[in-house]
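Apart from one protein chain that is not included, each protein chain of the complex appears where it belongs.
Per-chain numbering from 1; labels A and B assigned in written order.
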Amino acid sequence: MAHATETTQTTRRDFLMLATGAAGAVGLGAVVVPLVSQLAPDAQTIAAGAPMDVDLGPIAEGQAIKLFWRGKLIFVRHRTKKEIDEARAVNVATLPDPQTDQARVKEGHEQFLIVYGNCTHLGCVPLGNSPGDPKGDYDGWFCPCHGSHYDSSGRIRKGPAPLNLPIPPYAFNADTKIRIG
Amino acid sequence: MSGHSTYVPKTGFERWLDARLPIVRLMHDSAVSYPVPRNLNYLWTFGGILVFMLVAQIVTGVILAMHYTPHATMAFNSVEHIMRDVNFGWLLRYLHSNGASMFFVAVYVHIFRGLYYGSYKAPREVLWILGVVIFLLMMATAFMGYVLPWGQMSFWGATVITNLFSALPVVGETIVTFLWGGYSVDNPTLNRFFSLHYLLPFMIFGVVILHIWALHVVGQNNPTGVEVKNVQKDTVPFTPYATIKDIFGMVCFIFVFAYFVFYQPNFMGHADNYIPANPAVTPTHIVPEWYFLPFYAILRAIPDKLGGVLAMFAAIAVLAFLPWLDTSKVKSMRYRPVARVLFWAFLVVCIVLGYLGAMPAEEPFVTYSRIFTALYFGYFISLVLVGIFEKPAKLPNSIADSVLANTKGGSGASLAAATASEPNAKG
Partner (left out) sequence: MSTTPFRLALAGLSFGLALTANALTAQAAGDRVIPPQQSWSFSGPVGKFDRAQLQRGFKVVKEVCASCHAMSLIPMRTLSQPGGPEFTPGQVTALAATYQIKDGPNDQGEMFDRPGRPADRFPSPFPNEQAARAANGGAYPPDLSVLAKARTYERGFPQFIIDIFSQYQEQGPDYIAALLAGYKEPPQGFPPLLPGQNYNTYMPGHLIAMPQPLQDGQVEYPKGPDGKSPVPETVAQYGKDVAAFMVWMAEPHLEARKRIGMQVMLFLIFFGGLLYYTKKKVWSRMPDGSTAH
């Protein structure tokens, strides 16, 4: 009998310990939620990413501008006929990140290339927007940090960067007016 | 108490580490096998609660610093940004601001527990003085933290408190200018207060480690004030006995803390601090946070600038001399019929001083402040005298004796008799 009593005692004690420990773990877990989620972008930062209207009219052929949306750098390039043709002549299958030029611009607005302006390697800003800049081996951009070459469609051609310059979400709402976001 | 270690490394890795950095041994000796008097009451859980509060304040504070801007034109708005836009920012900010108040609640319980049970007496003088140092650092930290939201009370609190130093002869004005980094409280003041508010908690943390070290050298006091004589009979191992009790006490404390954070988050603050700082207008009724009120009352009781400042600092400094002011050999006021009455009177005096500190500086409060300031210091003086003529009650022979006497509800039951009549333990 004495033995049985002890077993029940032990079991009850163990169960109580287990339940208390579990409740404590749940509590600690709940505390972590606010401590971690405060690291995420706050409401102001998220709201600041509202769509932005840009007039591309003033950008002359062969020129490029830089602008910021959600704090991220964006290149808008008014491409020449030569640059467009170069971008379309290449065999897509040979590219590190295969993508056609047609998929990277809006139909009817082929002259405007709009891409995020940070190298997909480690985030430096590639050169190639100003007239005197090196444009790399493919008439696009050249990243001076680690030597990545982008072509006139913003696709990676040579160097350590793994991916093409990404395309931000945008749409034309007039011939030379876009809305980013 | 910090006798030989009972830690036995179990795995090969533990043996390898123990020979190189005995950190597991240190943890084991100070948080597992460390002997704790078996008769501690719940007032002794406040040490653990204070460690918890310090860590909680550091964690929430480091997070708030990620979102806060220490600049005179942006500080107020950045706090409101935290309250509105940051995910759970309102929670973190209310935890931190109410946490400061709860920290002081806990530290006052801790201090008064030490006063009642004579925890400042030999051999715990250094332990006690380290505690007074922590208290001072806490006050400095809390004061500078209150300046950071840059509301009206922040600004004018900073002005009034920094001006205390101008009372010092010769060097006073220079010290104040150096505190401000300018000719009034302004952006440089805010910036340095932010820097120091970030630094001081880590200094507190350092002194807390010394405080706990000193505690583990001399061992804990206990409600009888009788030192541990037989570790087997008088103490229990820290884990699980003290651990579980401390955690339970902590959760009860957190319950009260959470009540304020979620249901009365601005109760302990001052409404004027939701008005942005304005150097051209002083709030009509300027008071410090509640935990400074008794000292503020003492400051205002003395009709002389330097005298008031000295009295205020003396009110804190006198605590450090308490081990030598109290002449009685008996630690616990349980066994000191006269000192016990004085203790409760002192507690009431402190509460009344706190109330007077919140009242406007006019009659009748000024007169009352003077009376109660005299009573405040009177406690320490009277302890010198009481120890000489007071006839203490009979102390128990040991902690174990006292515990058994309580359990049996009788008095004078000796340990031997009690053990003999004890039914066999289960199992």
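Operating definition for what follows: a contact is a pair of C-beta atoms (placed from the backbone, for glycine too) under 8 Å apart; a residue touches a chain by one contact, two chains touch by 3 or more.
Note that the coordinates shown come from a computational prediction; the quantities given were computed from them, not determined experimentally.
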item: Residue among B:Ile23, B:Val62, B:Val348 or B:Ile381 touching the omitted chain; value: B:Val348
item: Contact with the hidden chain (one of B:Tyr7, B:Phe165, B:Phe205 or B:Tyr274); value: B:Tyr274
item: Chain not shown, touching residues in subunit A; value: 13, 16-17, 19-20, 23-24, 26-27, 30, 43-44, 47-48, 50, 58
item: Residues from subunit B at the interface with the omitted partner, ascending; value: 38, 77, 80, 83-85, 90-91, 94, 232-233, 236-237, 240-241, 244-245, 247-248, 251-252, 254-255, 258-259, 261-267, 271-272, 274-276, 334, 337, 340-341, 343-345, 347-349, 351-352, 355, 359, 364-365, 368, 400, 403-404, 407, 419, 422, 425-427
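Here, only the chains that are shown with their structure count from here on.
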item: Intercentroid distance (Cα basis), subunit B paired with subunit A, Å; value: 50
item: Subunit A-facing residues of subunit B, complex; value: 59, 63, 66-67, 81, 84-89, 91-92, 247, 426-427
item: Touching residues on subunit A, where the partner in the complex is subunit B; value: 2, 5-6, 9, 24, 33-35, 37-38, 40, 42-45
